[in-house]
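Below is one structure, written out as structure tokens, with a few remarks after it.
After this line comes chain A, so read on.
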Amino acid sequence: MVEQALPIAMIDAVTAAADWVVVLPLVLCLIGAAATLMLRRAGALTFVFSLLILAGVIACEVSLLLRVVDAGPLSMTMGKWLPPFGISFAADVFGAGFALAAAVVTLVVVIYAKGERGAEDGRDGFHAMVLLLLAGVTGSFLTGDLFNLYVWFEVMLIASFGLIVLGGSPSQLDGAVKYGFLNFLATTLFLMALGLLYGLLGTLNMADILRVAPAANPAAMAGVAALLLLAFGMKAAAFPVNAWLPAAYHTPPAAISALFAGLLTKVGVYALLRALVVLLPASRDLLEPVLISVAVLTLLVAPLGAIAETNLRRAIGFLVIGGIGSVLAGIAIPSLAGVSGAGLYVFHAILTMTALYLVAGLIERQTGQFDTRRMGGLYAAGAPVSIAFLVLILATAGVPPFLGFWPKLLLLQAGLAENGWIGGLVTVALVVNAVLTLIAGSRLWAHIFWRSAPAELAPGQLGTGHLLRIAATGALVVLVVAAGLWPNGMFEAVRLGAPDLLDPARYVAAIGLAGGTP
Partner candidate 1 sequence: MMEAIAIYTGCGLLLVGSLFSLVAAIGVVRLPDLLTRMHAASKAGPVGAGFVLIAVALLSGDAGVALRAIVGVVFLLLTTPVGAHLLARASYRTSDQLGGNMVLDELKSKTGQSPGA
Partner candidate 2 sequence: MTPADALQWTTLVALIVLGLALLISVVRIVVGPTLSDRVLALDLMTVIAMGFVGAIALRTGQMIYVDIAIALALLGFLATIALARYVMTRAAGRDGGAP
Partner candidate 3 sequence: MNPLMTVIVLALVWGAISGNFSGLNLLLGAGIGAIAVVLLSRISGSGRSLRRLRSAISLGLLFIYELLVSAVKVTLVVLSPNLRATLRPAIVAFPLTIKSDAEITLLANLITLTPGTLSVDVSADRSLLYVHTLTLDTREALIADIASGFEAKVREVYA
Partner candidate 4 sequence: MDYVLAALVGFFVALGIYLLLSRSVIRMLLGLVVLGNGVNLLIFTAGRLTRAAAPIVPAGLDQPTGPIANPLPQALILTAIVIGFAMFSFLLVLAFRAYQSLDADNTDNMRVAEPVDEPHPPLSY
């Protein structure tokens, strides 16, 4: 046989079953989605089944996170092919942590949705799409291959398409048209960037890109980076390509908005962080003025929308965008504090934004209105929703000791440590963003909760299944508060994870490229 003449193509070592935790969450989600689809006529069984799947996913991700914290990045290359020939999955602290947070909020949302949807069973494919969405998100967080990232983006996108139209009201369809075209365009541009990158480097594996990128034509690499910035910026809803978000996020049922708010933009901005800071730092430096402008404008313009909006969930949508501005600030100043802050912000936003939308759903149900001008009287009507909303608004504005404060603290540290106009500009933008966010939030609070209920409104009816909804929301809010009060674990994780972004040597070593590390 010619076996001897063959190049080394496969990994020698035996893969420990424990290493599978890096890929099992994804596979569980996918198979779970498919199985719930097959079970969709089985009534409440689909709900129970998807809960089981989510529990399994969370269990895997907890053990993954523990392993990563313990022993550094963990990777698996599919099909036993030596990277970069096969597709690598690799979890660092950030990836594993975000994946876990995503799974947790998904679980919460599924429970909430059970209450919201009432008698509606899984026939419309809700559970399948939620699991598919989570699969896309998990894959995006954990993959170590750029084209594979594109695939998971698309998985996430199609699942979100399905969810956004669930119910099919006219405004949903309108929102979905904008959401659909702009987001699919974004992934197409991503694909375009990938094609160019492949033509330049001949590889798609992230670790391999790290190895070969420095030798490539810097102008072309900067062009690719700019395209990636545009594509991921669109996914992340960065100014000025953020229009799809406020156009669409408020249209589907609240649980679905919540899921979107928690997951979608975060994946985009995390991809941006990885692409620009980890993979193409040299190109990132060339694009720095652009990044700064994008970050600053996003920080400044987004909260204006939250102040201007009278549709509750649209207003919150602008807060989501503002948060993206914070992460962009971390990418614009990629010091240790900067990327730590960006990472922590993503974690915070996954939990807080989801919770905020869930509370918004409760408010809408209680008042029967979408429009804050027609709301009111909820403060007198009940404490839990009021407190939850206030806590979340404060967390969003970065008021201590709530969760959002910690990333803001790190980002401000990064901004102040950066010399020159860049640091000052970003710092000022962050501060102005915080103040504007607080103005928007306190106005919302005053209008929804403090003001007396309009005459025609009889608040208080939360409808059937409200206990599930309140319990789910409450659990998430408690998580937000607890994480804010005891942030040590997060900081511990960030301390371990952030250096890997600035110096991906451990990550590359974990993937174990053919031909050794650079």
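Selection rule, in plain terms: all candidates are chains of the complex that A comes from, given by their letters.
As a convention for this text, a contact is a pair of C-beta atoms (placed from the backbone, for glycine too) under 8 Å apart; a residue touches a chain by one contact, two chains touch by 3 or more; residues count from 1.
Please read these numbers as outputs of a predicted model, since none were measured by experiment.
Undergrad: Using the touch rule from the top, find which candidate among 1, 2, 3 or 4 meets chain A in this complex.
TA: So the chain touching chain A in this assembly is 4.
Undergrad: Which of the residues in chain A end up touching candidate 4 in this complex?
TA: 2, 147, 151, 154, 157-158, 161-162, 165, 168-178, 180-181, 184-185, 188, 191-192, 194-196, 198-200, 246-248, 250-251, 307-310, 371, 373, 443, 446-447
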